[in-house]
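With one protein chain held back, the other chains of the complex are shown just where they sit.
Moving on to subunit A:
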Amino acid sequence: MFVENEEFAARLEAMGELEREAAYEAVTRWFAENSGKITHHAHLAPAHTATTVRLDGGEPVVTDGPFVEGKEVVSGYAEVEVADLDEALKLARSWPACPVVEIRPIA
């Protein structure tokens, strides 16, 4: 799971056109280089588009915004097929964009 924070968003915002293009290109290249291992991936629309439904308080409660009002938000995910955690870590280390990557097995 790819996780963005405010600093990252601000940095992206502050980039010039060329710089931003290069950043996007790095991401595209990463997906191309690892296409053999990536079975599925998606980029999510920004956190302000999120709507959360809480089902744990009797009546479902619908609120705007992501499930935690934190400084870090999930911005996308990629499903990868790797032998073990070390291989997943290696992939995550080479990820060129947002500053946090959470690795979790698919149940």
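By definition in this document, contacts are C-beta pairs under 8 Å (C-beta built on N, C-alpha and C of every residue); 3 or more make two chains touch, one makes a residue touch a chain; residues count from 1.
To be clear about the criterion, contacts and distances are computed from a predicted model.
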Listed names "Sigma-70 family RNA polymerase sigma factor", "Cation acetate symporter", "Nitrate reductase-like protein NarX" or "Malonate transporter MadM subunit", with the criterion being the UniProt name of the chain not displayed = "Sigma-70 family RNA polymerase sigma factor"
Have a look at A:18, A:42 or A:83 and name the one touching the chain we're not showing.
-> A:83
May I ask which residue of A:36, A:60 or A:105 touches the chain that does not appear here?
-> A:105
Hidden partner interface residues of subunit A, rising order | 82-86, 88-90, 103-105
